[in-house]
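With one protein chain held back, the other chains of the complex are shown just where they sit.
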Amino acid sequence: MSLTDLFGSFLLLLAIPFFWGGSLGLLRFPDIYTRLHALTKADNLGLGLVVAGSILISKEWTVGVKLILIWLAVLTASTISCYLIANAARKRKINPWKIP
Amino acid sequence: MENSLNLAAVTFDGVLALVLLVLAWQLLRSPNLFKAIVLFISFGLMLSLAWVRLKAVDIALAEAAIGAGLTGALFLTALDRLQRNNQKAGDSLISQPGKVIAGISVLALTCILGWTVWTLPPFSNQMLALVSSNMPISGVENPVTAVLLNFRGYDTLLEIGVLLLAAVGVLAVTPSAVMVADSAPSPILILLLRLLLPFIILVSGYILWIGKYAPGGAFQAGAVLAAGGILLATAAVRFNLSASKALPLATGIGLLIFLLVALATMMLRGNYLQYPVAQAGTLILVIEAAATLSIAAVLVLLFVGLKSDADCPVPGEDSKNFIFEEENTIK
Partner (left out) sequence: MNYYLWPALFILISVVVGLVRILRGPTAADRMMAAQLFGTGGVAILLILAQAMQMPSLVDVALIYALLAAITMVVFVRCQWRSHENTGEMEDESH
């Protein structure tokens, strides 16, 4: 494997703990706001690493542009839906979890 | 090294198959309809992955777009309408002996299907060879598109007709469906529209165009366009089904163009839907473009018809939001 392939694979491997962290956060965090954090931040960062790794592994620039567009679309959708949920929760007067 | 490669593939496929089974079981047994819908969406996504592993990318595209995304959205609005009318899920209406009979019939059917699959003749390359040898006259380079739009174009014409019938059915039930948007929609949602809608249109056109060379085509492109239409419908635009002139036109245009092409070929060549070889590619593109519009219009029409006489208002402080209430235990 060439050097770019190796580095790309390394980025892919680096993405795995982020996805695990996101899922774990979704399961273990106490209320909806914290779960939103876990879902949007960790998973999107993991996806960004996967995209970066894929760009390195596939050497064509057309695929690279598509990959970046995918990442931007997922980012946009995630952030906006996160806002919408959090806003609705706020309006519902769901209070953030406080340390007991 | 060979063993390590196979191990990864086998484990991946095994986990996928197991997840599919668990999802299907959970979704069928869940009395909570909303949970079932969310499980259904997840099931669609995983099924699409399974199609990818089976190297059927066109089907994976269609499953992800229509099976997971759009059907999920339609189910969500249907559930919402069900709950708005305060209809109960109801107890099981089947009596005990009925359940036994149903169970036995399902078991028998499963056995018959399993035996049929088991005794299928080994994989034969005949169809593959037939399609490959006829590819040069089909006008496209993607074998799936060639089969769908050229060799078995008649089936696709009827499928588009069926979609039109579904739209007519919805119109018959809710002829005056109106979907009213907020007078002051959330600016964040407008931002999402501004960012995603042009992109969606671009992606739809891209998928339509690339159907000639790679997995893609009219159905997938139409589904993406319909997603854009649904986004519009939930956020900003007022859809009035009875007064709209563009929507019925868009719904009908796919079938219309297909029929026109069919009639033209019949009159000119004597055979129904036999394209002249030189123009086959262009004709296929024209038919697919019309079909994309049509499919998108039908799906948006289905969505708006389901949502009719219901606004999607932003809830105030006093409204009870269903999604944030802890679900009640059994009374």
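Letters A and B mark the chains in the order given here, with residues in each chain numbered from 1 onward.
Methods note: contacts are C-beta pairs under 8 Å (C-beta built on N, C-alpha and C of every residue); 3 or more make two chains touch, one makes a residue touch a chain.
As the structure is a prediction and not an experimental result, all values here were calculated from the model.
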Original post:
Given the contact definition stated above, which residue among B:A24, B:L45, B:V131 or B:V286 touches the chain not shown here?
Top reply: B:L45
Subject >> subunit B residues touching the omitted chain (full complex) >> reply: 4-6, 8-9, 11-12, 15-16, 19, 22-23, 26, 30-35, 38-39, 41-42, 45-46, 48-49, 52-53, 55, 57, 60-61, 64-65, 68-70, 72-73, 76-77, 79-80, 82-84, 86, 88-89, 189, 192, 196, 199-200, 203, 206-207, 210, 214-216, 220, 223-224, 227, 230-231, 234-235, 307, 310, 312-315, 319-331
**OP:** Against the chain that's been left off, what residues of subunit A make contact? List them.
**Re:** 9, 12-13, 15-16, 19-20, 22-24, 26-27, 32, 35-36, 39, 43-44, 46-47, 50-51, 54, 57-58, 60, 63, 66-67, 69-70, 73-74, 76-78, 80-81, 84-85, 88-89
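Here, only the chains that are shown with their structure count from here on.
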**OP:** Would you pull the subunit B residues touching subunit A in the complex into a rising list?
**Re:** 186, 188-189, 191-192, 195-196, 199, 315-317, 321, 323-324
Original post:
Which bits of subunit A are touching subunit B when the two form their complex?
Top reply: 32, 69, 73, 76-77, 80, 83-84, 87-89, 91-94
